[in-house]
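Notes to accompany the following structure.
With one protein chain held back, the other chains of the complex are shown just where they sit.
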Amino acid sequence: MIEVTIQLLGFIAAAALVVIGIAGMLFLDNLIKKIISFTLLSDGVNLLLVALGYVEGGVVPILIPGMSVSEFATRAALVFPVGIVLTNIVIGVSTTAILVALAIMLYRRYGTLKASKVLKGERR
Amino acid sequence: MSAYPSNLWSIPLLVVIPILVAVVVNLVYNRVRLIKVISILSAVCLALIALFSSYGYHWFTGLPALRPETLTFTFDPSFPAWRLALEFYFGPLQQVMIFVMSLILIFVVAVASGGLTKRQGPYMGMIFLLFASAVIIIMVNDLYHLWIAVEIGSLVVAGVVVGSGTSVSHKAALKYTFFSALSGAGLAIALALILGLTGYSNISDAIRYLQSVNLGDMSIILYVAFAFFVLSWIYAGGLAPIHPLKSEVYGASFPHGTAMLQTQSKLMLVAIGIVMLRIFGTLPFVREVMLAISVITMMLGVVMALIQTDFRWILAYLIISHSGLVTVGISLGTTEGLVGGIFQAVNDVIYMTVLLLCCEALYYFGGKTSTRNSLGLAKKAPWLGMAVILGTMAASGIPPFNGFQSELILIQAALKVGLPEVAAVILMVSVTTFIALFRAVYRLFLKPPETSETVTEVKVPRALYIGLWFFVAMTLIIGVYPTIVVSFITPVAQAVSIPWYL
Partner (left out) sequence: MIELSSSFIAMAYVMVVAITVGAVAALLQKDLLRAAFISGAESIALAFFFQALLAPDLGLTQAIVGTVLLPGIIILGIFKTRRTEED
């Protein structure tokens, strides 16, 4: 029996979000739904990275007065994944903005949000 | 120590200048002359920096290693220590790739300001950001910046494609952005897995860790990471399963935009391919998978190019199939294969730029690129006709042009590792390229027009002709003296190569 830790729960939720996100992006037919699925997918990746940096019984990586440096070094959660996740949140927002802008442009042209109609292969 | 100056000045400049230019041209928005001057000057600057810079590293963070005998700190990469750094490297391979790319940037920028697109400022900014992302991917030696640059690049590709402003291009951009969102998330997961397995984001550190421990059952995680890397690799180059998406991107943007896009994508293929070879190259079945994807891409691309009836789409599919030629060399993984693959990438971007600039010139002669109508352009514009024929010969690997040299190295490499099938496919690609291209060139340029139209005065921008002949001259020079490029590539190829079938 594996002991259930917060980290394990984080991995489980991350896996669920990634699977739901990818499935939504591939199988849902509405462009806005596809975009929402993408935000879920990027949330899942963020959660995976944060859970990776978790240290069992650790502390938030802020050096509080009174804590020795060696204790901090052994107990603090990892900070590098946090940097990656901050970048990923920014990238996720900009990608979403571009996707929404393109979806609006294509809606004006075709009058529908159905991916099967909008994205049908057509040469000029 | 002097051979590896820490925090080299040229690396930040190569990244920051294009980003600054992108901001500035966005601000001046539509003043065409000013934009033209700024962008051409800065592109020339970038080429000069790449040409004259010394080799070295740039670190963002991390620890210098301590030499115990002298008690001095060093960043010398040959000194065995963990450096934990986010790291950029500028070496001979980076020099030749960035130099060629900035030459292409100069002429793409000059042609782009000829006025096919409105909203000059944002469009030019996108082209410069594309350059910046490709430069980062070429120089990077840590997974974090690799992932960021791939994400930036994917967004910017969408921007360049949208810049040509038709509904086909909006569609292509939307599809491509969806896929890039998927593959970007995949690359982030691969980064997370390697970070979790080794604890290092620096690629050299991660590789040293992987070599020093016995992973046992955990090596399955490496395979999962490899799968996600392959996803972003095929996304970067438009390899086999997604070749319709990428060819739509190439066909739907302006030809000069395509010239920049294909340059970025092929050099990305080389850079990511080398990273994959370094991390996963010693695992069984890895290079076989990469080789299979490459061969399928070559064949599919060239077959799709044969059945197209539009010069732009023929070029789009040929670019895909020639990306396969690049990746074949890299996935062979031997010294000759790597030299052939990287040399092919450099040659490929040059001769494809020649052909794409010819395609761009067709826009000024009425904009018909379909091979159904015969224009008889060889009579109206004899120099253009000559350039397109020379470009066709270079693309199909006819001596004395540069395509011949790299394909020769690739075929020899394939024969040397005992895969004559791959060599046969490479030969087939070069022959079929000639057929597909020459069919279009004959209909568009050489065949006399059926209806005698009144000859109208056509004003093709001078920059286009200058660029055309500059790159034709480059194909000839590299074709006659291949060593001027190969001598830059060989040391890198020897450093990262792995013998086939250990």
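So that you can tell them apart, the chains are marked A and B in the order they are listed, and the count of residues begins at 1 in each.
FYI, contacts are C-beta pairs under 8 Å (C-beta built on N, C-alpha and C of every residue); 3 or more make two chains touch, one makes a residue touch a chain.
Not measured: the values here are computed from a predicted model.
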| item | value |
| --- | --- |
| Touched by the hidden chain, restricted to displayed chains | A |
| Touching residues on subunit A - with respect to the absent chain | 4-7, 9-10, 12-13, 16-17, 20-21, 24, 28, 30, 32-33, 35-37, 39-40, 43, 46-47, 50-51, 53-55, 57-61, 77, 82, 85-86, 89, 92-93, 96-97, 100-101, 103-104, 107, 112-114 |
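In this text, only the chains that are shown with their structure count from here on.
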| item | value |
| --- | --- |
| Centre distance in Å when subunit A and subunit B are each reduced to the mean of their C-alpha atoms | 29 |
| Residues of subunit B that touch subunit A when the two form their complex | 144, 147-148, 151-152, 155, 158-159, 162, 166-168, 170-171, 173-175, 177-178, 181-182, 184-185, 188-189, 191-192, 195-196, 201, 244, 310, 313 |
| Subunit B partner contacts - residues on subunit A that touch it in the complex | 18, 21-22, 25, 31, 34, 38, 41-42, 44-45, 48-49, 52, 80-81, 83-84, 87-88, 91, 94-95, 98-99, 102-103, 105-106, 109, 118-119, 121-124 |
